[in-house]
Structures are given as structure tokens and as C-alpha cells.
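Read the structure below first, then the notes.
In this view, the complex is presented without one of its protein chains, the others remaining in place.
Every chain is named by a letter (A, B and C) in the order it is written, and numbering of its residues begins at 1.
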Amino acid sequence: MPAPTFTLEFPYKRSLGPVVGAFLTGLRDRQILGIRTESGRVLVPPLEYDPDTGEANVDWVPVADAGVVRGFTWVDKPGPKQPLAKPFAWALVQLDGADTPMLHALDCGSRERAQIGMRVRVRWADDTRGHITDIACFEPEA
Amino acid sequence: MPEPVTEMKQMVALEYAVRPSPLTLDYLGKLRAGRIVGHRCPECELVYVPPRGFCQICVVPTQTPEHEVAIADRGTVTSFTVVDPIQYHGQTEREVYALASILLDGASGTLGQQRIADVPLEQVRMGLRVEAVWIPEAERKSDLRDQGAMLGGSIRHWRPSGEPDTPLSAFQEHIV
Amino acid sequence: MRDVAIVSFAQVRGDPASGLPEVLLLVPAIRDAIARSGIPRRSIGFTCSGSCDYLAGQPFAFVQNLDATGAWPPIAESHVEMDGAWAFYEAWVRLQHGDIDTALVFASGRSSLCNLREVLCLQLDPYYLSPLWVDDVALAALQAQAVLAATGRTEKDLAEIAARCRRDARANPFAEVSGDEDSAALLAQPYVASPLRAHDIPATGDGAAALVMVAGERARELCERPAWIRGLDHRVDPQYPGVRDLARCRSAEIAAARAGVASAPIEVAELMTQFPHEEILLRQALGLGEGVVVNPSGGPLTAHPVMATGLVRIGEAFRQINEHGRRRVLAHAASGPCLQQNLVCVLESETEAD
Partner (left out) sequence: MAERCAVIGIGQTKHAKRREDVSLAGLLREAAQRALDDAELRWRDIEAVVIGTAPDLFEGVMQPELYLADALGAAGKPILRVHTAGSVGGSTALVAAGLIQSRVHDRVLTLAFEKQSEGDTSWGLSGGRSGGVGAGGYFAPHMKAYIERSGAPEHIGWKVAVKDRLNALKNPYAHLHLPKIDIDTVKGSEMLWAPIRRLESCPASDGACAMVLTNQAGGQHAPRPPAWVRGGAMRSELGFFPGRDPVDPQAGRHCATEVYRQAGITDPRGQLDVAEIYVPFSWYEPMWLENLHLAKKNEGWQLTDRGVTAFDGDLPVNPSGGVLSTNPIGASGMIRFAEAALQVRNQAGEHQIDGARVALGHAYGGAAQYFAMWVVASTPN
């Protein structure tokens, strides 16, 4: 007999504020926005406050939807809630125009194909709605 | 241009195991057989229902069968409220109902979150004597997550027993 | 700062199959820690604990743990939604006020009730990361890759650390896993998240821990070899992995500097290394030379009672002084993805005045 379980389930409703809201609005419109800190670093995804100083960030910078893999880990058995059902890599991707990499899924077929320094591009979800999963994943640039 | 995005939804659904202790299983088994039991602390002699395996005041262990005592399926309403259920996600209660704290005969403390029925809501009162209305034995189940001392799987609700009310002064020290 | 020492420690391992509630893991841990301290339970000046609601999936889960203290009559008490190591910090701060001399610290968790991989996702940025359900092992793997690249170390080094921990764990009655495989055998296993394999993943379990700390001379009266807290500090880094240099751990560096780690040699360090590359990273960040013995208990790779693991490091470090005659040891605790938050505690067998 399987052990009894209960499911703690709730549909949270998160208000976004100006920075996260603008970024997710951009994703819905298939555009990626970064934000420049006081010291000039362009953060993607945009953080509301400078991680170094705590000061508010306000200076928007559009960035490309393609960039370079700075780090990755290959996962053979994805979790049921994760972005891809088949084996994939979690990758830190520095988009062209950004100074910091963003973390998302990378669909590149096999572990051997995943490389630091490889060029990748956003694969957009069929339906974009203003959510981090509007980026379905990254894929190798053609 | 469509409206800016100001909100996002996130469904969080996490599964948890429910893994009761042998003591809890024993308590639930006895409940399904129609018996309520408690543990008497060997030091302070207070009787806990349901048994917890230790006395929270003396922090000494208690065990079945050494410290087990039988508890009556009747007692006194020491306090109560009438609830108009808030319709949150997952709530299935729809009607107004009475919830009471009951001091069972033989227990040292009251049990909270006990449903009172078979009586007009305005007649529910402090001091009211009540008795258990058991679910037919074949339909009883172990409800580990029931908030009313896990009694809900075996006891449908409590109803007036017809005995005279207990005077307030007799349970001043047992409110909840 | 007032001299404060740990005088007793106790740990309990939970058997998930037993179904014992968390409070019944704490009852013996607290009872033993108090009994070993020689202080009557009701005269403890301050009590502080660490735990996390999300492991049990219940709001206010920690409230039930209060029952294990026998808080009647009422006690002076507080709780952090953090590993017990931070409860230890809060208690140490409280003892600095000077009006009370004794404190009880405890921590507990039953992570076996939940899917920890998924639950830990909720620690992440709720807009950019947690909706992706990127888990702690994947995040650690990204850091492992960065650490290996920056240091020139290899997966074999990771396996050797893991193999050493598993060998050491054979003598630890609280260990969840142990063994004497060589690194080659471990390396033959498949990746869980490259470059991490099964042996690189912490052995999570259920458990509880408790310790008693005492200020001033009274510590010496109660305990033959108390462990004096000579440095204690904790720091946090930003969370989003992309804004951090994952090959460094700045918060640990600052905490180590503030705790005065470098002022004299450390003999033994109990580090909350959930993954072997964290040992490489932390040795660097904390300034621990190759001669420092790390995690003789086997560490979190072999026993990780979530929410108590950091406090257990402090307890193990105490035992190094109290039972094994060491003079200067270090305990470390961590929280958050990729060693985001770090606590460093230096314990010595003597006070400055000695």
C-alpha cells in the first residue's frame, strides 16, 4: 500500500511592480530588457535593486535574444515541473548586450553538445503571456 | 499596444507524506473500534487526549498500555463559536455550523474544533452536556489531518445528551 | 565580548519509517543536552530554535516543537525560520546582554515528509527562478562547474572528497550513508546533474540536535572542557546566480575575516558542505590550509538532517574540543542556493584570559 500523502496546493497571484513587470511585459512581446546599475553593469534578467549596493535600478537597456553559454549542467532525468520533459541542460546564458548571465533551460540534444562558449538563442513559447516560461528554453544558434 | 503585465500566477502544488507514529495508529484504531483513550502522566497525573507519548509539562514519556486511560464519549461544552465558513481555495464547507471545545469526562483538558449538531445553533451554550454521534463502524476511517484531535473520521459530531448543564464554575480552568 | 562556551550537545537521528513526530525527535535531544549540561531545565535563561514550515507543509509547524521544552511556566524563547546555527547566533547575542547566563538552542526537521528538491525551489526568486523549478542540485552543479574550472580541480577530486567523507562516516552513528568505496568506483556512477554524481549529493535525513551554552566562569564549573566561542559571524550574498562569481564565496570570506579565523591555526573544521566542490571553495574562502582536517564526522554528504545540519556542525566542533582534546576548531553553516548565506564560528579550548 502506498504511503498516504496530501498535496499542498495554491495558485499564487504575484504583483510584479515596475521592474519585473516591464521585463515580463517585454517577454510577452518577445523582447528582452536588461537594467543598468549605477556602476554600469547591465543585469539580465533585471533585478530591482543593485545586488552590490542595494540602490534602486532604473536605466533600461534592450538586449539581444541570443548570447553565449557561460556555464551549464546536464540533467538526464528532469523533474516533472521543469521546463522540458526530455533531458536538457540548465545554462547560464549571457545575452549579447548583457553583463550578467541568465539561468534557463537549454535544449541541445545531448550532454556532449553542451559547451561553455557556445552560441544559443531564445526559443519562444508558442503563447507568450508575461511569464519567465515565455522563454521556452534556449537552443543552439543555427 | 496591449496592457502592460502587472501580475503573474504561480501554481504551487507540493506533495507531502503522511506518516503517523505507532501511537497515533493505535489511538486511531481504538477510535474506529468506538473507544477514546488518553495517557496519564506518571508525574503530574494530568490526562492527555489524544495521547502524545509524553507529558508536555513534565517532559517525561508516556506509553501504551502503562499510561493509557479510557475516556468517555461524552462531556461538557466549555466554549464554542458559530462559524460562517470563508470560501477559500479548497474549502468545501458551505453552511453555518457550531464548533465547540469539549471537556470529555475523564480527560484533564478540552478538545477543540468539535462539531455540535442535532440542536438549533442558538441553543448551543457553555455548560451543555453532549455525547458522541459515532459514524457506523464500517464507514469509520483514520483521518490523520482532522483538526479536532483526529476524532472526525469516527465521530460525526456531538449532540446534547439530555443531562443537566454543568455549572460554569466547574470548568473555569478549562476554557479551550 | 562576554566569554560564552558550549557545555553540552546532543543529537537524534529520525527513522522516517517510525513515523515519530518532530517534537518526539526533539524530546530526547533536548533532554540529553540539558542533562549533560547539569543545569536544571527550568532555570535555562533563554531558548532559541531553528526549523522550517515548508519541510512539514504546515504553517506554524515550529509551534509544536515548543512542547519539547516543557514551556510551563512560560519561558523566554524565540525561533528563526533558518538552520539552527542561526538560532545559536541569536542565543549568543542574547547572552552578550549580560543579564542571563544560560541558553538552550535546538533545531529539527523531517525532510523525509516532503520532496525536498521541489520544496527548495521555493527559496528562489519567485518571478525568475522558482517558476522554472530549478532545483538545488542543478544550482550546485553550476557552481561545481565554475569551481572546477577556476581551480583546475577535477571530478576525481570531488569523488575523493566524497569517498573520504563516506569512510569517516563509518564511525558516526548519525550517518545516513557510509562506505569504503574508492573514488574510481564512485566515478563509475552516472551523473545526476553534471559534474555531480550520486555520491556528490547530500544524504538528507530526519533529525534533531540541541546544545546548551553558558557564559563566564559558570561554564568551567559545569563542564570539564567547554568550547569557548572566540569568533562568530554570518553574511549573505545576492541570490541570483548570474550576478555572482560562483567560483568565489564572498559572504564566507567576510564571515571568516570577522570571526578571526586567520588569527591562529585551525586544527579541525566541520563545514556544511552539501556537495564536495563546496569543500574546495570553502577551504579557499575560509583560509583553511591543506593541513586542516575537514568533516571528520563525514559531514552533510553522509548526514544532512535539514535545518539541523548547521547546528550539528557546531556540535561536532564542540565534541572535537570537549572529547578529542583539540584546541582550536571551526564550524560552518550555510543556507540558500550555491552557498548564498554562510555562518562561521571559531571555538577554542581556552578563553583569551587563559
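The rule we apply is simple: contacts are C-beta pairs under 8 Å (C-beta built on N, C-alpha and C of every residue); 3 or more make two chains touch, one makes a residue touch a chain.
Because the structure is a prediction, the values reported are computed rather than measured.
Partner chains of the missing chain, restricted to those shown and counted over the full complex, are A, B, C. The chain not shown here is touched by just one of C:162, C:254 or C:280, and that residue is C:254. By the touch definition given at the top, subunit C reaches the unshown chain through residues 1, 47, 52-54, 57-60, 62-63, 66-67, 70-82, 86, 89-90, 93-94, 96-99, 119-120, 122-127, 130, 233-240, 243, 250-251, 254, 335-337, 340-341.
Residues 6-7, 10, 12, 46-48, 56-57, 78-86, 88-93, 99-101, 107-109, 112-113, 126, 145, 147, 168, 172-176 are the ones on subunit B that touch the missing chain.
By the touch definition given at the top, subunit A reaches the unshown chain through residues 6-10, 12-20, 47-56.
Keep in mind that, in the parts below, only the chains that are shown with their structure count from here on.
With centres computed as the average of Cα coordinates, no chain lies farther from subunit C than B.
Mean C-alpha position of subunit A lies 47 Å from that of subunit B. Chain centres here are Cα means. That of subunit B falls 38 Å from that of subunit C. Distance between chain centres (mean CA atoms), subunit A to subunit C: 31 Å.
Residue positions of subunit C with contacts to 2 or more other chains are 57, 118, 126-127, 131.
Shared contact sites, meaning residues of subunit A that touch two or more other chains, fall at 6, 8, 12, 14, 16, 24, 131. Considering their complex, residues 57, 117-118, 121, 126-129, 131-135, 138-139, 141-142, 144-146, 149, 190-196, 238, 240-244, 246 of subunit C touch subunit A. Put simply, subunit B touches subunit C in their complex at residues 8, 10, 12, 14-17, 19-22, 24-25, 52-54, 56-59, 61. On the subunit A side of its complex with subunit B, the touching residues are 3-16, 21-22, 24-25, 28-29, 129-131.
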